[in-house]
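Shown here: the complex without one of its protein chains, the others still in place.
Chain nomenclature is as follows: A, B and C, assigned in order of appearance, with residue numbering initiated at 1 for each chain independently.
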């Protein structure tokens, strides 16, 4: 039965062996892997680089199927883009544990020269391929993926020299998959975190980063933060000591700054004192305008927000976001636009009114959600989060997963802050709910319409249509793509 | 002798005839011109469009020698860029009253197809050419130039249907010319303003816009605002009723917002009640980074500042600013990046701390300067401003004009606000001066260096080098270009 | 009007926002919508057409693998003896593609219409009505443009 307790060393080994049957990988050994990590210079130690920085570090997204191409891509982002931290985004077949399909895609890519996969199939490249990648660039690299069962991916990439791993059992299940069982996903991630903890115990600190933006579209901050804290708690139980909590820009300056402050404070409060909590801010993850000039505006607002809120890391977007995977030049351009604003603003002492009030509101809401989760699990956070999703007391809007009710619907208030229009069974205290409802009613009155699903759809499209709030009559309504 | 009194109708006519000897222009008649303006639709009435707007209007800069090209360029900026107000930037020869050289350039351009002039020679195109331009686009167009003696240009363009005219006797002398006499320039602009006033009296409201950014490089807000108010007063004496006061972004959010607020408040206070005062914010006018991605960051920060400060108009820059005159596509891109941020931020209620304090400091400083100017002129602002520049009690940094002492040197304080390092004889009260000095001393201590010219040079280059403040050791020092 | 629309996201793709909004818009416009959700296989679509007598299939894909995921789809539909109208929309190719080329590619595979990710639900609704010869009543027209 699922419990939030540390896996035994024996269980770790047993799983370690079993998962290698999923795909024939070259044999590799934990001791040898620790020695390999020990041989890496300080500048490739992800947690150290992140924790020692005195300004927000920039990290893009990037993954192509072939090793040489991936090295060239990352070098470009380091050189021309000035990225401080590098990513390796994994392809979708690997995320589905379809290693055979990934292999075909990789071989097609090698033969045709085309990128027939949407990321780097790290399991297929194996430990040796990963190490060539680590050695091919200067900065540390994080594995970024979206894999519900990331056990083999973690085993291969940790042995391959990666020291940071994005995701978690909730944040890589709820927004990424339909039928995966949440309890089983948590068990799978207990292995990932336990393995990270095993390296950590040997002095190889593996940084773990819950994926904060979840479905990337108008996610109310309290939901994102509560889930991040839960994933942090689960990881810490398994021995992880470096946690980066994430949050995706919603576009309202006050709410974004308040949310980043709440994220850091609640992370430090709920996680034990010997854990180093850092924060990451994702530039807007929703639909982008189909125009590079306007996309630069969206990116720049994210950068300005980061400059004021001062997270430890910023994940950048590119002006080509609308069209899918960007060229390396556009990716580097997104980094430089962000850097220019950060460096022009971060030395300014900018204090925006109303942040404390919004932060307290977010913190109260997160506590309301976390209290319910812990109560449902009888203080066991693993059991609690499963029960909470089953009952809808925790929920994520627009979630594809059958594990979530998806009854929650968000909309923007008259100031552009993301509020909750439909709560479903979300465990928020009544007085907190009434704040959401009152704010949305106020907007509805201002626009002379009723709060409805149309308001949600209008807000989903608003930024790609050139505004923050999907005001009645401001565009043709609807939400084709995102 | 120069006096701030309205020119008589006889004197207006006399000058009107005399200036037409400077270059043979087709004869044109005031009554016919008024009738032409009356025939224009409301959407081409500059002052009306500007004053009725409920959000900041966007205006780019643009001027090419040939008429058809200028129409095509402005249509592109209207269509692809979404410009609300259009410009026509005049070439440098016309600014020097070298109409013969401008004619040669225009003819070369027509023959070669190259743009051998850096703007539109409106005098050479004549009234008929101007009217074709006015009729060729949808939005109203402003004449933007930099001409110390703009009398003929004003006569031709006003008759040609333009209803907005940038510049003034100080703002188009001090930063644009070396040897022109300031008193004489004021007399020349009395004619321009008197002519604008004559149209205004006939119901054709000509909007006049003092050029706020002056030398465009770290100009202390109090200096820019004081000069803008003086030019406003001079214009109003001649019958102008629509004044747009301007200010150029310095890059510090608090200082820029405070300055725009001070600009509007002092404008409304010092100018008579029957004058409509609007404000214009210029995106950064100093040196740009030699990289479009970084330039977008600079532009975006200007847009975000405008979204919070809410001026009536924003003059946009393009990502190609570094390389000189931008392509029409880059110019339109600058407009769209600005628009995206404006529309995402302007609905948010953002209140930044410390603005009131900075605004009061700016207002006190402007009053100190204006008091001295009026005192020196025995309440005649025309005489006062000439005397103030002669004595250095008013001064502009980096001014090429012999009419200014150019003894004032600006530098950024530790928060990035533009302060004054060298005052020369600037008429600021001692307690105001000490604020500047203390702030700069604090920065010097923070960087463990002394306040010096090197600090000024470092600050001049900082934004093009990717930062706001030219910190000691942050770059290779110096200031090649801007 | 009681046309039945099968709606889903094909392949491993889990982007749910678009079909959530499309579902709501199609339902409001009077269609019977069967939303089979994200990560649906070709067979999931075909089974839904059979089970619900679907008149049209709307395939969404936003992760760049649509071409691979849809290979053989129309042959399988035909083998099952079905002939629904088929649309596909979203980000259909990895990288910065030329949409005209992408469109031609998916048209050649058998899709009746191909949309980019900027398409609004109203466009899809108008296309469905045109392709199914559904005449809008004045009332509907008013509602749709309001």
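What we mean here is this: a residue touches a chain if its C-beta (ideal position, glycine included) is under 8 Å from a C-beta of that chain, and two chains touch if they have at least 3 such contacts.
All figures in this text were calculated on a predicted structure; none of them were measured in a lab.
In the full complex, the chain left out of view touches B. Which of B:99, B:247, B:284 or B:322 touches the hidden chain is settled by the complete complex: it is B:322.
Of the options B:51, B:103 or B:118, the residue whose C-beta touches the omitted chain is B:118.
Annotation: of B:399, B:418 or B:444, B:399 touches the absent chain (contact as defined above). Within the complete assembly, residues 92-93, 95-96, 98, 115-118, 146, 175-179, 215-217, 287, 290, 320, 322-327, 330, 398-401, 406, 453, 456-457, 460-461, 464, 476-482 of subunit B touch the chain that is not shown.
What we mean here is this: only the chains that are shown with their structure count from here on.
Taking the mean of all protein Cα atoms as the centre, the chain whose own Cα mean lies nearest is A. One inter-chain figure worth recording: subunit A and subunit C are separated by 29 Å, centre to centre, where each centre is the mean of the chain's CA atoms. One inter-chain figure worth recording: subunit B and subunit C are separated by 53 Å, centre to centre, where each centre is the mean of the chain's CA atoms.
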